[in-house]
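Here's a slice of the assembly, chains where they normally sit.
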């Protein structure tokens, strides 16, 4: 049997069991321990052959399933005394565990959805009023706070920091693309016919602008629209506009 | 101050407090009105925002009301804030959170019993994200830490209170008592 899923896609042995049960198209109540044990162990073996790392909990579960299976094969009379109360039916115990786990697993999509919905709603930094109104110093802080309030405040600040960070750089980057800069440069150089290389960088000293300008110059030179020359090492570099050649049609 | 003025002043207040938001108690205090009147003001303002094509609205999370943008123009906001709604919790983390949310106060061992797998790192992460916190210790040997959800948790999932969580047993043929039994039996039940 080939498996479409890998062990690292499961959240644990119970999750894997639920998957196998679903594949068998049965309900938790209807599981046949002996059958599910075989499926489970086969899956673990297949993963071992793929050299995937298997958390110890999966192996413990394999052992436990084997234990239940063997116990069920023993005649009922062999199990005795007081421990019967909850030891008597490990199969039922397993089903209970699966049901409980499934309860929580099934509510995960709800949380996922809420998380997403909330992430679309944006708010603003509280306005700083300390300049408008005099900030009084608290003599005694009556309301108790704990370290989690502190951690929460820190997290809020960091979240905002990461959210707001790209604001300026992004706009700067977006304001000028290489293609746009090529057009700008071509027009400027065409107009002046001959320019100092360094003058092409002078209207903005941001890193993005310099990189974009440099790339645009390279592209213009490659397309033989401009000609870049330097008379001597360390001397000024000049950029010339190459006049359009008159195309001769046959 | 008449009602129209109060609405305008409330709008200004919500603007100022931003992400901190306002509790109904704070609104009562400022305008010297009853709790019912405060809720009524908040509802009127929300209606005004929803009836007209406006970019903002009012959200109630963790018992506080705050002014937020509406979802529909998120793509516009993304152009300026590239990191909007990027990070998401993993399914494993959501599982742990769900267990803590419904079963709080709860120990790490109990969470792990339900999941059948070590959840130490996930709990550390959720603590660091201030989605859960220590709420006490169990009076048993080793005095294990009990965890519960925080206000940040409520806000993160757009909940006004824990009561808003959906009924866990809705889709399963167990009644509350049976579920409690299951849960108690889990505590005694260790596979290793």
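So that you can tell them apart, the chains are marked A and B in the order they are listed, and the count of residues begins at 1 in each.
In this section, contacts are C-beta pairs under 8 Å (C-beta built on N, C-alpha and C of every residue); 3 or more make two chains touch, one makes a residue touch a chain.
It should be emphasised that the depicted structure is a prediction, and the values quoted were computed from it without experimental measurement.
Q: Could you write the composition of the whole complex as a label formula, given that just one representative of each chain kind is shown?
A: Every kind of chain, counted over the complete complex, yields A x1, B x2.
Simple rule for what comes next: only the chains that are shown with their structure count from here on.
Q: Could you give the separation in Å between the centres of subunit A and subunit B, each centre being the mean of its C-alpha atoms?
A: That gives a centre separation of 22 Å.
Q: Over in the complex, which subunit A residues touch subunit B? Could you list them?
A: So the residues of subunit A touching subunit B come out as 11-15, 55, 57, 60-61, 64, 86, 93, 96-97, 99-108, 110-112, 114-127, 129, 148, 151-152, 155-156, 160, 162-167, 170-171.
Q: In their complex, what parts of subunit B are in touch with subunit A?
A: So the residues of subunit B in touch with subunit A come to 15-20, 59, 61, 66-71, 74, 77, 80-85, 88-89, 91-92, 94-95, 97-99, 102, 114-118, 128-130, 133-134, 150-152, 155-159, 166, 168-169, 171-172, 174, 179, 182-183, 185-186, 188-189, 191-192.
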